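One chain of protein is taken out of this complex; the other chains stay put.
By written order: A and B. Residues from 1 in each chain.
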Amino acid sequence: MDFASLAAQLNTGVIAPELIVIGTLLLVLVGDLIVGRTASTRWTPYIAIAGLLVSVGALYFQWDATDTVSFLGSFNGDALSIVFRGIIALSAAVTILMSVRYIEQSGTALAEFIVILLTATVGGMFLSGADELVMIFVSLETLSISSYLLTGYTKRDPRSNEAALKYLLIGASSSAIFLYGLSLLYGLSGGQTQLGQIADTIAATGLDQSIGLVIALVFVIAGIAFKIAAVPFHQWTPDVYEGSPTPVVAFLSVGSKAAGFALAVRLLVTAFPLLNDQWRFVLTALAILSMILGNVVALAQTSMKRMLAYSSIGQAGFVMIGLVIGTDAGYSAMLFYLLVYLFMNLGAFTCVILFSLRTGTDQISEYAGLYQKDPLLTLALSVCLLSLGGIPPLAGFFGKIYLFWAGWQAGAYGLVLLGLVTSVISIYYYIRVVKMMVVKEPHEMSDVVKNYPAPNWNLVGMRPLQVGLIVSLIATSLAGILSNPLFNLVNGAVEKTPILQAAIAARKSVATDLKLQKAPRLTVSSLK
Amino acid sequence: MFVLSGYEYLLGFLLICSLVPILALTAAKLVRPSRRGPERRTTYESGMEPIGGAWIQFNIRYYMFALVFVIFDVETVFLYPWAVTFNQLGLLAFIEALIFIAILVVGLVYAWRKGALEWS
């Protein structure tokens, strides 16, 4: 293979957004080395955010690209991956906004934090489009190992150490299980690594009902479910969320989770078309368990971060409804919900960070009477929590309506009813926090709120936090009412993605086949 | 299918070198006088009086170096196939390997500047 033909085949333009992020992280790292730690704090976060936004812009320009396969099939930058990559890049940008002050106050180095966060972003973005087993695993590990490092980043805090250790041990074993599943796929297909070819070879050799394929499916789902923190693979979530630095938790709950969903869609739809019913069944079970356990256990939490951890488990359950039903509307509802969830969850975490920076606590009871001292924070946190609960007219309401409507259309009545019931439960614990903040009498105010410092936005790193707060507040309030562009985006993404269209068409044809098979039988029996 | 072609010498060496300690120890056992005492159980430190036990707390700097070494070790393993196939791959692979090395050199410079490669 000579130079020109290989260079043309690589189709490097598709990964331009990732290359921009990699360039940014190298720039931050080298710049920090050159100018020193104190001088670099002033500009590294802004360079990183600018890089991420440019990367989102580059994604926008790829929206209409037709030749999406690059690096000889390693990476597929189709419309589906573009939406996921955008979500991950945006979540990283908002995370950096909220982390500047936090890192400053925890006395750790900011540039390295940004470098590791950007690496995690790169891993997640590559994972969204990875179309080949080796690429999937390397990008998954890039995301995971960066997440472990971020979790333990405040190394002088024993809780952070504990969280990192737990996350590392559970994460490593789940990676091993996932890798075992991938190796079974490799073996069953006789040495193929591309997802599409794996499915073709397995179908051609007639291994579609073998126990090996089922075990591969189970192991792969176990690895993915760990990443999206679905019950029963959620045990790490509360401890890790409670112990790690809060900006990291925000990224884990949005960016890392979105990457997990991207992996789930691509891997399950492309490599397991033969076990369509089986994987949908397993995911249905996971969705039911996640919705019930996440929302019910969140009721009993006293720490804000732990409550948000369990709530994020429940939210993952809602998102899985869209994946399970597997219709056009289902996939777009899933994407829409993830987009909305990005802003409302990051907004909630920004508020938690702001409160804990000013008071040093994240107990729910300490929020009592916050309204009198800091109306802006109260407003933002209330809006985000109510949106997470699904109160109209906020963004989360429209996300949930769309999801449940798509589920109802597809005939998943049980799932939708369960989703409604658990949503009502979730509204209870979200409202509890809001009530705590708003309607308390002055004498019931908690001690930390009584000593609440006057908001001072001029400290280093407070402005970015404020910007992040305002942006997520506006997005959460308006994304529901002005949701048309988002709807167009997600619908277009599903329509323009060949793998999803093929899967939907296959499901439709199976359904019609079943109907046709039923019809002749009836006529035959009636003839007799 | 026998696949071990080329490893007969290795097998021979393995046999010989596993024989050496066995023979040496059995010969010593036959020849040496058998006495028991506290001196016999001490660690042999070239004739010096041993100080403390053999299991002592290591310096954290060893850990730091081992950590950095793991990463450079993996890099070496990645670069070896490139070196072997250098003739066949041509210019594009050279550029690709340069990118790979450049990114890693940034890591080396980082470790160097942050003092991870210094002993003190």
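Going forward, a contact is a pair of C-beta atoms (placed from the backbone, for glycine too) under 8 Å apart; a residue touches a chain by one contact, two chains touch by 3 or more.
Just so it is clear, contacts and distances are computed from a predicted model.
Entry comment: the absent subunit's protein name, as recorded by UniProt, is "NADH-quinone oxidoreductase subunit J", drawn from "Dimethyl sulfoxide reductase subunit A", "Translational regulator CsrA", "NADH-quinone oxidoreductase subunit J" or "Flagellar assembly factor FliW".
When the whole complex is considered, the residue among A:36, A:187 or A:392 that touches the unshown chain is A:187. In the complete complex, the hidden chain is touched by one of A:50, A:172 or A:207, namely A:207.
The residue from A:24, A:41, A:68 or A:139 that touches the chain not shown here is A:139.
Not every partner is drawn; the one left out touches chain B at residues 2-7, 11, 51-52, 55-60, 62-64, 66-71, 73-78, 80-82, 84-85, 88-89, 92-93, 96-97, 99-101, 103-104, 106-108, 110-111, 114-116.
Looking at chain A, the residues touching the absent chain are 1, 6, 10, 15, 22, 25, 29, 70-75, 105-107, 109, 112, 115-116, 119, 122-123, 126, 132, 134-135, 137-139, 141-142, 145-146, 149, 152-158, 187-191, 201, 205, 207, 210-212, 215, 360-361.
In this text, only the chains that are shown with their structure count from here on.
Chain geometry summary: the mean Cα position of chain A and that of chain B are 42 Å apart.
Those residues of chain A whose C-beta lies close enough to touch chain B in the complex are 2-3, 6-7, 26, 29-30, 33.
Chain contact summary for the complex, chain B toward chain A: residues 90-92, 103, 106, 109-110, 113.
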